[in-house]
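With one protein chain removed, the remaining protein chains of the complex are shown where they sit.
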Amino acid sequence: MLKELGRGLITTFKMLLESPVTIQYPEEKRPVRPRFRGRHVLKRYDNGLEKCIGCSLCAAACPADAIFVESAENTDEERYAPGERYASTYEINMLRCIFCGFCEDACPTEAIVLGANYELTFTNRRDAIYTKDSLLEAVPSPELLTPQKVEPGEYTRSIPEMEDPKL
Amino acid sequence: MGVEQKLGNMGMVTTTLEQFVNWSRTRAMWPMLFGLACCAIEMMSAQAAHYDMSRFGMELMRASPRQSDLMIVAGRVSRKMGPILRRLYDQMPEPKWVVAMGDCASCGGVFNNYAIHQGVDELVPVDVYVAGCPPRPEALIHGIVTLYEKVNGEKFTDYTDS
Partner (left out) sequence: MTKQVTLTIDGIQIDVPDETLVVDAAKKAGIDIPVFCYHPKMEPVGMCRMCLVEIGRPMINRSTGQPVLNEDGQPTMQFMPKPETACTNLVSEGMVVLTQSESAKEAQKDIIEFLLTSHPLDCPICDKGGECPLQNLTMEHGPGKSRFLFDGKFKMEKQIRLGELIVLDRERCIICARCVRFQEEVAGQAVLAIDDRGRGSEIISVSEPGFDSVFSGNTTDICPVGALTTTDFRFGARPWELLSAASICGQCPVGCNITFNTRREAKSAGKVVIKRVMPRQNEQVNETWICDKGRFAYHYAKSKERLSKPLLRKDDKLKTTSWSSATKLVAEKLGEAGKDTIVLASGRLSNEDLFNLKSLADGLGGKAVLYTEMGGGDLVTQIGVGQGTNFSDMGQGDAIFVIASDLYEEAPIWWLRVKQAADRGAKLIVANSRETKLDKFANFVVRYSNGDEVKTVQDLGGTGKIAQAFSKADNAIVLFGSDGLGLEGSTHLATACANLLEETGHIGKANNGLIGVWPKANDQGAWELGFHPEPDLAAILKGKAVYIVGADPANDNPALAKALKKAKFVVVQDLFRTATAELADVILPAQTYTERDGTFTSGERRAQRFYAAVPGLGESKPDYAITSEIAEKLNIQLEGTSSVLVFEKLAASVKDFAGLSYAKLAEVTEQWPIVGRGDLYYGGSTYENTQGLGVQLVSASDRGETVSIPKVRNDAGLRPKKDELLAVPITKLYDRGTTVAPTEFLTERIGDVTIALHPEAAKKLGVEAGKRVKISFEDVEGEAVVKIDETISAGVALVPRSMGLAIREPVVIKVQ
């Protein structure tokens, strides 16, 4: 019995010499893995136009019914996204979302991407509904904000050009 | 923390009683075990060495509601569990707080069906909701920090009604 006790204590004393493993969380943040799925971001093209075309496929794919999309028609005077359609309302209920990434898979334009932010705590449920404004990526300069006024006939297709597979 | 002033080198601090009380409450808030599903695993992890919630005064999870101040509801609450949760909450001494950990406890999550309470706020007043399915231990700690901010802002007058 003493032997076992001694062996156990050896482990204990060994550990005493090691540095603590505790991560001092709020001050020190452990980087997340590259494939971690956190808070969503709605991406933009380089010219500032939104990638989201309001197709609702993310909402259809969502197993938790956390996404609500409503779309409207683009005009060249007020262009949000290339093509004819854009999301006039885009809402994600962060408390419903299970961060499965199905929306990311379903998106035909790679507009929605799950980011690295996991610090999502709310003091009421209403705050948990993220609107399009909070989900959209920031733009480097204000003239890239949507809606933009563009030349007619420039952005007529919603889905980026596809290419034939290279043989 | 409510350090208003430090008087010379006398080693004294003054503060309001309200702030002092709030400060003391956030320094030893003992959570009650309420692991119901997968979130409980993350809650355990938050309690263990790597995240060590005792850094926030949460020395240990109490199995008894009589000795706890904070209920962390970790997991989906079925209709059958509902009354039990409420009863345990009622058995906790005032002041008491509730954290809804994870999507299911917050609003039902993927389980949008008749068997699951669509959020524990149907049963008890929730102070902080933590999103995630399940939330990382860090997210839970973030929730605890959010709760502390809330507690620090509490006024005595808030209690006058209850």
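In this document, chain identifiers A and B correspond to the written order of the chains, with residue numbering beginning at 1 in each.
Everything below uses one rule, namely that a contact is a pair of C-beta atoms (placed from the backbone, for glycine too) under 8 Å apart; a residue touches a chain by one contact, two chains touch by 3 or more.
The structure displayed is predicted, hence computed values, not measured ones.
K.L.:
Please work out which displayed chains the absent chain touches and list them by label.
P.N.:
When the full complex is considered, the omitted chain touches A.
K.L.:
Which residue among A:E84, A:E104 or A:E137 touches the omitted chain?
P.N.:
A:E84
K.L.:
To test your reading of the contact rule: which positions on chain A touch the chain that is missing from view?
P.N.:
Contact residues on chain A toward the absent chain are 53-57, 59-60, 68, 70-73, 83-85, 88-89, 91, 108-109, 156-159, 161-164.
Throughout what follows, only the chains that are shown with their structure count from here on.
K.L.:
Spell out the residues on chain A that touch chain B in their complex, using ranges where they run on.
P.N.:
Residues 20-26, 29-30, 63-65, 93-100, 118-125, 128.
K.L.:
List the residues on chain B that touch chain A in their complex, please.
P.N.:
Of all residues in chain B, those touching chain A are 49-52, 55, 103, 106-110, 112, 119, 121, 127-133, 135-139, 141-143, 145-146, 150.
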